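Take a look at this one; I'll ask things after.
In this view, the complex is presented without one of its protein chains, the others remaining in place.
Naming follows writing order (A and B), and every chain is counted from residue 1.
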Amino acid sequence: MHSHRIFDPDKNVRLIADKLYESIRELPLICPHGHVDPQLFARNIPFENPTDLLIRPDHYILRLLYSRGIRLAELGIASKDAAADVDPARVWQIFADNYFLFHGTPTGVWLSYVFSEIFNIPEPLNQHNAMVFYDHLNAELRKPEFLPRALYNRFNIEVLTTTDAATDSLSAHTAIRSSKWNGKVIPCFRPDQIIKTYTPGWGNAVQRLGEMVGWKINSYQSYIKAIEERRKYFKRMGAVSTDHDVMIPYTARLQESVAEKIFQRALHSKANENDTAAFEAHMLMEMARMSVDDGLVMQIHPGIYRNHNNMLYKEFGPDMGGDIPVQVEFTRNLHNLLNAYGNDQSFQLVVFTLDESTYTRELAPMAGHYPALKLGPAWWFNDSIEGMTRYRKMVTESSSIYNTAGFNDDTRALLSIPARHDLCRRIDCNWLAQQVARHIIDMDAAQHMAYELTNGLVKKTYNL
Amino acid sequence: MHSHRIFDPDKNVRLIADKLYESIRELPLICPHGHVDPQLFARNIPFENPTDLLIRPDHYILRLLYSRGIRLAELGIASKDAAADVDPARVWQIFADNYFLFHGTPTGVWLSYVFSEIFNIPEPLNQHNAMVFYDHLNAELRKPEFLPRALYNRFNIEVLTTTDAATDSLSAHTAIRSSKWNGKVIPCFRPDQIIKTYTPGWGNAVQRLGEMVGWKINSYQSYIKAIEERRKYFKRMGAVSTDHDVMIPYTARLQESVAEKIFQRALHSKANENDTAAFEAHMLMEMARMSVDDGLVMQIHPGIYRNHNNMLYKEFGPDMGGDIPVQVEFTRNLHNLLNAYGNDQSFQLVVFTLDESTYTRELAPMAGHYPALKLGPAWWFNDSIEGMTRYRKMVTESSSIYNTAGFNDDTRALLSIPARHDLCRRIDCNWLAQQVARHIIDMDAAQHMAYELTNGLVKKTYNL
Partner (left out) sequence: MHSHRIFDPDKNVRLIADKLYESIRELPLICPHGHVDPQLFARNIPFENPTDLLIRPDHYILRLLYSRGIRLAELGIASKDAAADVDPARVWQIFADNYFLFHGTPTGVWLSYVFSEIFNIPEPLNQHNAMVFYDHLNAELRKPEFLPRALYNRFNIEVLTTTDAATDSLSAHTAIRSSKWNGKVIPCFRPDQIIKTYTPGWGNAVQRLGEMVGWKINSYQSYIKAIEERRKYFKRMGAVSTDHDVMIPYTARLQESVAEKIFQRALHSKANENDTAAFEAHMLMEMARMSVDDGLVMQIHPGIYRNHNNMLYKEFGPDMGGDIPVQVEFTRNLHNLLNAYGNDQSFQLVVFTLDESTYTRELAPMAGHYPALKLGPAWWFNDSIEGMTRYRKMVTESSSIYNTAGFNDDTRALLSIPARHDLCRRIDCNWLAQQVARHIIDMDAAQHMAYELTNGLVKKTYNL
């Protein structure tokens, strides 16, 4: 791969970008938000094969293959009713046949990095060399340097946060901590299941939560106390943050008596839509209050219509590439939460968006004012060359880089982690270089900002 | 005109762009969506004069002239009450006096191409040389090489789709087919009039449809059967697609008995607003179902507030430059349609938008997942240098170019067709060149993508 890749074609910009990049290239990867399975590090056994490592768990890849008419069953994805029995090598060939789909997409850039920089393959993948790739990767995966812990170390990861349901036992995390390995893998408290009273599994999740904290949850008060208790456990296990998925980030506190009534109705499956929406808005307020109390950084990821493709969801379950964003409103929706807690400097609220029209209009103006609010990096579909570039250009002038949360890779694909960080570092350095070349900032400022964007801001935001 | 026009100033990008452009420059023009009058080719008689050819039918030109205080009557546009009696040379002079308005607009770029490349005039139009231009153009239009069929051949058009009401007799198309000319001009089935029960002409249009298929339409069933029958006729006449204009692209199937009741109320002018909206949403589902059955590609162009300027509309009718876009929502509105038919690979749904905030947020994620969904090119106000550039940068990373429908010129101005294709080809090659120069894709991939963007995708999408 070209050492000046991603940088502007202009020689002036390119040289400055490269200088900035060289100054931060060796910095450790700090990963405060992601979805890598902690069992990988607990077990530390070899990956099965290239297909199970790189294709089947990657919803970015699945969605584009699916869009071209390739059925998930052909890729060996097990449906709810039928086990998948497809030769992983055959799946790899299908993937290679369609590799051209990823040209000009971030997945294409990440995969190039993985093949070239991690597996040292000098040529691009195509339909003809598919099996050569497959065999080479398969052989490499057998080597001890491709065990998960070895990769963690090789990638120079300083800390890796996973995402864990509130009712997760954190047994994998316990196993990692009790092993002699010195990697830092920490959980993140994700209470969606126990908060979303409108989902089918809510009642069971609340019951499980009660079992975990040791008391029966039969009232709003015992429920709140259980959540507080569970957050303490996550904190003891290293957690520094919580994470919240909501369709609409509406926030509004209920009177406790009202919350109790809705909670009871929910327990008896009698809550209506207004109830569950009001309860969710209330619980976001409660999550913020608890964060003020216990110091866990609160993250909100709103605006995704989950499982938009009903048929696919019924057959294969979630995370198959069928989640679609919707428009989001922040100024009015976050008004209550920011007025209650946004002036509190001990509170950190990180907000993400997939609705780029909110960057200049809502989020950057709010982050450039409320002490508690930080903007998360360009997320998901926008964690891309153009997406990250737009983010910097639309956010910085109103919020300054200092009210952003730094980069996170937000991935479940372990091998893509260095690829994603590298891409972000190149984009950031290139963006700074453009400003230096245009005499908007000087080289000293750019150098300082490059460090902040790479390590400083993320450490500060997440208290790492 | 400079051979490197439109390309980036950077020499590196420019040379790559030029190389890519040269590789696709001679490819035929494929025009799967537009509004050229088929009578032009049926009659094949000389154009009246430069004003009637270039100014009066072009709403892009009319709107900007109107915005500067020039009345449509001054331009010789006939109102509903009064014939226009303005010397076309006088109108041409007004146009030339105000030609500066078009600097930096796509119309300016297209007109430059027309004057320079089609009429071989070496200088730009201005108020002083207006009559020289006029006389030269007038003389040229008398020559046989400026007859519509000759221009079609000279422009290297491979296929040209017109837009035709469901109740159009297609007599012009019949005339073209029965002539000895080998140009391929095909209709597109546009049933807006017979679907929009809320418009004044609906009842008459439905009656006319009945006459055409040969039975009286007095029930929902006979209405649906008539539409199916009419689509068959369009297909026999070469049609490969349908086209649908809706303000809000809401889709939802009604029970047949409910559809029947609304249809009856509409026939007796008793349908209310809820009825007509529900019926339109239902008919979009029906149009998709029929497309699955007969293979016609379905196109939706939503989000235009037609005839926003009431006064102008009352006096001069539609298409005078007074249509204004509104915000559009796709994720929820298309949910029913995509769930019913979006997983079907035999179905092609092409969606257009004027609301660029939906590119990264809704359309690219959906097109990058549903096999049936393709994104139409940057449309109308965004069919421009900056608009097409934003489109590529906002759409590609989530949908890949392979879920886009390729270019179409969407024009009623025959002479602008090569200008529009040339502009798009330059923009696309320049965008690819930027990625090659930044080492994001290699030259092989870029070359392949340049072909796909120019011819491959559009042929595949429209089964041409």
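To be clear about the criterion, a contact is a pair of C-beta atoms (placed from the backbone, for glycine too) under 8 Å apart; a residue touches a chain by one contact, two chains touch by 3 or more.
Quantities reported herein were computed from a predicted structural model and do not represent experimental measurements.
Which of B:Asp18, B:Asp58, B:Asp192 or B:Asp355 touches the hidden chain is settled by the complete complex: it is B:Asp355. Among B:Pro325, B:Gly342 or B:Gly376, only B:Pro325 touches the chain that is left out of the view. When the omitted chain is restored, the residue from A:Ala226, A:Ala367 or A:Ile385 that touches it is A:Ala367. Across A:Ser219, A:Ser269, A:Ser400 or A:Asn463, the residue that sits in touch with the chain not pictured is A:Ser400.
Although one chain is not drawn, its touching partners on chain B can still be listed: residues 1-2, 4-10, 63-64, 66-69, 100-106, 108-109, 124, 305, 308-312, 321-327, 354-357, 381-382, 384-387.
Although one chain is not displayed, chain A still touches it through residues 8, 10, 12-13, 329, 331-332, 335, 338-339, 342-343, 345, 357, 360-362, 364-371, 373, 393-394, 396-403, 434-435, 437-442, 445, 448-449.
FYI, only the chains that are shown with their structure count from here on.
We define each chain's centre as the mean of its Cα atoms; on that basis chain A and chain B are separated by 40 Å.
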